[in-house]
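Presenting chain A:
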Amino acid sequence: MFYAVTIALLATMALALARAIMGPTVYDRVLAVNMIGTKTVLLMSVISFLFGRPDFLDLALVYALINFIGVLAVLEFFRVRAYDRSGDSEADGS
Partner candidate 1 sequence: MNLAYLLDILSWILMTAGGFFVFVGGVGALRMPDLYTRMHAASVTDTVGPMLVVAGLLLQSGLSLPSVKLLGILFFLLLTGPTASNALASAALLAGKNPEYARRMDEPADGEKAE
Partner candidate 2 sequence: MSALQPHLPALQVIVPMLTAPLVALLRERQFSWLVTTAASLCAFAVAIALTMVVLEQGTISYEMGSWPPPFGIALSIDAVSALLLLVVTGASSLALIAGATSLQAQCESDRQPLFYAAWLLALAGLCGILVTADAFNIFVFMEISSLASYVLVAGGPDRRALPAVFKYLVMGTIGATFYLIGVGVIYLMTGTLNLADMEVRIQQVGEFQPFLIAAAFITVGMALKAAIFPLHVWLPNAYTFAPHVVTVFFAACATKVSLYVLLRLDFVVFQQNVGGHDVQFAYFMLPLSVLAILIASAVAIFEANLKRLFAWSSVAQIGYITLGASLISQAGLTASLLHMFNHALAKGALFLALACLAMSVAKLRVDEIGGIARRMPWTMAAFVVGGLSLIGVPGTAGFISKWYLIQAAFGAGSVGIALIIIILISSLMAVVYIWRVVETAYFGEAANDEAREAPLAILVPTWIAVALNIFFGLHPNLPVELSSRAAAVLLGTGP
């Protein structure tokens, strides 16, 4: 029963990964990281049930919290960069 959700989540992760690799702007990549983070949380919850070990939900909880810090760190990074280079921070090397 959990398989259907798991497959959907995995497929979505693959799609988001494709977005993260393709870009084209840095914001797309951050968006993709955030998406993958959310999917990871869900996947962990579902797999905990799949394994019959609901006590592992702790992990999912940690992810939900840590993920947010990552995004905020990125924002702070953008802010610093914006002051540094007066606004060309969207330029992207790849």
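Selection criteria: all candidates are chains of the complex that A comes from, given by their letters.
What to note about this one:
The rule is short, and it goes like this: contacts are C-beta pairs under 8 Å (C-beta built on N, C-alpha and C of every residue); 3 or more make two chains touch, one makes a residue touch a chain; residues count from 1.
Computed from a predicted structure; not experimentally measured.
Of the candidates listed (1 or 2), only one touches chain A in this complex, namely 1. Looking at the complex, you find that chain A touches candidate 1 at residues 1-2, 4-5, 7-9, 11-16, 18-19, 25, 27-28, 30-32, 34-35, 38-39, 41-42, 45-46, 48-49, 54-55, 57-58, 60-61, 64-65, 67-68, 71-72, 75, 78-79, 82, 87, 89-90.
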